[in-house]
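Quick one: structure below, then a few questions.
Omission of a single protein chain aside, the complex is shown with its protein chains in their original locations.
The chains carry the letters A, B and C, assigned in the order they are written, with residues numbered from 1 in each.
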Amino acid sequence: MARYGMLIDTIKCVNCYACSLACQTQNGLPDDENFIYFLEKEEGTFPNVKRDFLPVQCQHCDEPACEEVCPTGATYKDEDGIVVLDNSKCIGCKYCGVACPYSARVQLHDSMYKKGTYEDAGREYNYTVEKCRFCKELVDNGEQPACVTTCISNARIFGDLDDPESELSKAIVEKKAKPLRADLGTKPKIYYVR
Amino acid sequence: MLKSKMTRRTFLKASAITGVVAASASYVGRGNISDASSIQDAEKIPNLCNGCSSRCGMTVTVSDGRVVRVDGNPLHSRSRGTLCGRAHGAALLAYHPDRLTEPLKKNENGEFEPISWEQAYKEIGEKLQTIINEHGPDSFAYFQNPKRVQRLYGDRFVEALGSANIFSHNASCNLSRDTGFKHVLGGVPSGDVANAKVTLFIGRSYGDGIRPSQLQNLVTAKDNGSKIYIVDPRLNSTSNLADEWLPIKPGTDLALLLAIANVLIEENLYDKEFCEEHGNRFEDFEREMKQYTPEWASDKTDLSVDVIKQVARDLGENRPKAIVEQSWKGAFGCNYENSTETARMVGLVNALLGNINVDGGMLFTSGPSLESPDNLKEPGELKPRVDGAGIKGEKWYLADTAKGVGNAVPDFVKEGKLKAAFCQHHNPVRNHPDYEVMKEGYEGLDLLVVVDIWMSETAEVADYVLPESSWLERTEAVEGLGGKTPTVNLRVQAIDKIHPKTKNFSEIMSELADEMGLSDYFTDLETENRTACEKLGISYDELLEQGTIQLESTWEPGYQGSNTESGKVEFACQAFEDAGFTAVPKWVEPKVTIPEGEFRLIHGKQNIHSHTYSTNIPKLAQISKEYNLDSVWINKKRADELGIKDGDPVIIENEMHTGKTTAKVTEAIHPEAAFYPSHYGSRASLTYNDDNGLSINDYTPHQYEAMSGAPNMMETSVQIKKDGA
Amino acid sequence: MTMWGMLIAIYLFLAGISAGSYITGILCDWYVKDERLIKLRKAAIWLATPVLGLGLGILIFDAEAGLFNPWRMAFLFNNLPFSMMSTGTLIITLFFFLLVWHGWLEFKNKFVPNWVKVTGLVLALGTAAYTGLLIGLAQVPFWNTPMLPILFSVSGVSAGIAAAFIAGVMWDKSIIEFIIPLKKVHLGLLVFEAFLLFSLLYVAASRDVTAAQSVSMILTGELALWFWGGLVFIGLVIPITSESIELIKHKQVEPPLDLNLQHFSAGKGEVMKLYFVEGATIFGGFCLRLIIISAAIPINVML
């Protein structure tokens, strides 16, 4: 039992897309779909300018809007606080995607899925509305999510929010990291340093 | 003649027809391929990434003979367990449909036709021999990617034939930088960014041209509270890690450095003792710097006097743990008429700070010395280099001999000095400015042999194209990596060759050498590798296992003398005077003055791409498309004047080229500059290259910087207008 | 844009029409109490059924994972009452069964108990409101206002009345003469809808930057043609003007006391005009949903 969360230090982020590419390979996503996307904002006028990079993915909210609206209960929070999807229940209504303030849902479908489906051999996405699962299969194995291990500037820290001694908990306090749009009340578990 | 029966050339050979008759349909589909569980039993093989040329240590997970994932090798000093996007993108390169699968020869009609390896070796060997007999060995040149396997088999092949004409892609990367550094410091040191208190980056962006360890060092520096300055006309992707951005007018970095030297000396913030003891003709330098006041530089650079003074004082007050980072291509690698002078000044400002080879300063470290078996024949005397690099009295006497003035090849061909060339994993026709000139030049060679994994602009004009195994399909030579802790690294073959007729570069060159009777100079890779390890006293088998081995540190702190003519830091350099320039660096205007209303077209790397090849990798091409990365950056104010809005289609044109792209309108760039990434605009016919943007090299003429011969890649002016306006 | 598109707009539109049409049927029964409107009542109730069925079909079609794995639809009520999708689907399903039953009773000319009508009315209103609540509860600033469910309900009923009129008149032209009381209701609804629409835009534009972007997309941006042309002009101005003129005219002319063939002067022109005006209302209802769905801009998380 843990309450997994993450810290993303956007000061260290150089917008290199490594996390999203590692995620893509880890989750076997097609080239044009991704669980992580990047926002960029520019502030000020020349020469006093700041560029802000923001990698966004499922925030694993403690009170996930997507779970609340999911009619079938396919989206749920597991015992470690990871918001996951039981894709054998998902009907693909996309309500979760509309409800998620972070636009973190991706409906996986493409003509390529219809082809070469040796059905029982692998993961089946067929039109379910997927998302980042904190690489649950790796985490359950004691490893770190793919986006964390690959991050070249160590901008991501993954860990247990309930453990005050974890690197994550300490970093959140030390760097005064805050979730995105905490005002929405979904209690996200990814903390950003900005 | 009427043929009643077709002669069948059946490919499938069934040894027992009964099998076919009785085969159950259940063989087809459903579960007849290995399932997910097999990944658990997968093998992890160490390799060196080839997503760019940094060769980061990685482990490749292979299951049932196929690549299933890649991870950073935590033991490797460059990747430190991480990998950038290029690694993930390039991991499936071996399976790419554009791969070359067999040797090709261009026939009389200018079309390629497949030939056998035997024929290729025979013909290439004969033609090369004829050319050398007729025109001498110096009519033959080799363009390489400077890694150890290329040196062992490529350089040695050239030298065995008596030629010294070895060129690399560095001409369009860092020829000016290396030339400048060579003459003032005797080589290129690396900034100990992690331990420095102040670092000034000029044009270099660790977040765009990624090498993970460098970025991690910068992050460490940031965590430790050091001050980071970024000098760049564009606010690059590393900007969040910087304390201050100095949006300099492109091409004027030299003025900033001259003024920094002026302030350091005027305000007595330099290491007087070091300069007087280890500097050659420091007093000349001191005297010359007087004229370059911050006020003067402010006028040139568009930076305020206060900022210039502040930077200089920050550096001076924190010396010796204060550095001007050595950069790579960045601003002064090969880009402006004053780039070599800029490089000299970078070296000298560092010397003023007394930071040479001290912790937190500019370090000279060396890699392990790797040796070949003793019984190999050594090349005899070589003919002088065709570009005259390093030869007194020649035009490019100053140019760094390790790289050569590769961009001058078309001229040498035209002058009849070069007749034959080999080119491996390098694409000079596209990578140097002016496609037409380059193409014509390389076409003019009597013999051009290109070794690559897929077609490039250079391969398209070649006489022979030889297919190389891709990076996951080959073991390479043991190679060393310098640093405070040197390491020995190895690329180990991870998967079987996908295309059976492709060969490793080492095989290709030694087999060709056999054909030409040069076999005494070479031995097989395994012997090379075992010998190198043996002589170092490390285990080759261990290296095969973990891909990297750390060696004892050989680095000693403190100034150890310089590998220059005087053996000291050359504040004034005789060689420059000999070559017709001034001994002390002086202000040189950029060659091109940008007319009112036009832009200087500057370029740089994007962190998901490497040179011009990675845009043919579908995953990476997709990111470019999704985030509109192939757009031209224009300053907001200038764009407003031109009526261009963010995302508008625009035309970039000058007398050389006209092309369309989209505009990224931003406050984050100097008004005079237009930034376009350097990876796009490939002309080679590759699957993912349709409509993939513009090439900066189409807008820059074939030209030379006077000192190093570098191609002055940002000395060009363009007009930008709204498409359809 | 969010993950919902045209199909969801059509679904919300059809569900609204169905509810509105049923409500028209009940109004004929209770409010107008005119025996001559039996055909309109039946038409309205019968029309509601296939329209709702079609809407449900489209919903399922849009939920591809369920479409390809139909048994998963059984999970649809798993998240009662928290998910508006579960609740709404329950309401719609119950409404659908009720419609079928009510329709059957009407077909057999049997007595329809009042509780059936009351339940039906509640479910119809629930359906109409649900279409607004469904998207109103999503994290899209522009949708996130209490006015949206009301607007959707009103517009649903108004489009439903229009559809019922068309269906009724197609069956029996003479109905045209007796629907004046309903037209009053309809006109009221249309005016109210216009009022709600502009208040919604005003409120949305003033409370949130992202919502304001949505509003400007509607008023002056890429949706402007749909809004001003489709919704405002065709969907509101035409019906409101036409119905107003008709009601004013009607006051001057006494309605006929009884039906006879001579008096049945509702000529072809009259009928075509009704088709056109009511068709415009329906089209407006569709535009409204399409515009609202298309104008969604997700929350700005980069604040």
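Everything below uses one rule, namely that contacts are C-beta pairs under 8 Å (C-beta built on N, C-alpha and C of every residue); 3 or more make two chains touch, one makes a residue touch a chain.
Here is the rule we go by: contacts and distances are computed from a predicted model.
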| item | value |
| --- | --- |
| Protein name (UniProt record) of the chain left out of view, among "ABC transporter permease subunit", "Multicomponent Na+:H+ antiporter subunit C", "NADH-quinone oxidoreductase subunit K" or "TorA maturation chaperone TorD" | "TorA maturation chaperone TorD" |
| Among shown chains, those touching the left-out chain | A, B |
| Listed residues B:P114, B:G162, B:G187 or B:G482, member touching the removed chain | B:P114 |
| Residue in contact with the excluded chain [from B:L370, B:L398, B:I498 or B:I720] | B:I498 |
| Those residues of chain A which, in the complete complex, touch the missing chain | 25-31, 33, 110, 112-113, 115-118, 121-123 |
| Residue ranges of chain B at the interface with the undisplayed chain | 1-17, 19-25, 27-29, 32-36, 38-39, 61, 63-64, 66-70, 91-92, 95-101, 104, 111-114, 454-455, 465, 498-501, 618-619, 685, 687 |
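The rule we apply is simple: only the chains that are shown with their structure count from here on.
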| item | value |
| --- | --- |
| CA centroid of chain B to CA centroid of chain C, Å | 65 |
| Centre-of-Cα separation between chain B and chain A, whole angstrom | 35 |
| Overlap residues in chain A, where contacts from two or more other chains coincide | 52 |
| For chain B, residues contacting two or more additional chains | none |
| Parts of chain A lying in touch with chain B, wherever the complex brings them together | 10-18, 20-22, 24-26, 31-32, 38, 42, 44-47, 49-53, 118-123, 149-154 |
| Chain B residues touching chain A - in the complex, by the definition given at the top | 29-33, 35-36, 69-72, 81-85, 87-89, 91, 206-208, 210, 212, 215-216, 218-219, 222, 235, 237-241, 245, 247, 607-608, 618-619, 622-623, 626-627, 635-637, 666-671 |
| Chain A partner contacts - residues on chain C that touch it in the complex | 2-4, 59, 62-69, 72-73, 75-79, 82-86, 89, 134-135, 137-140, 296, 298-299, 301-303 |
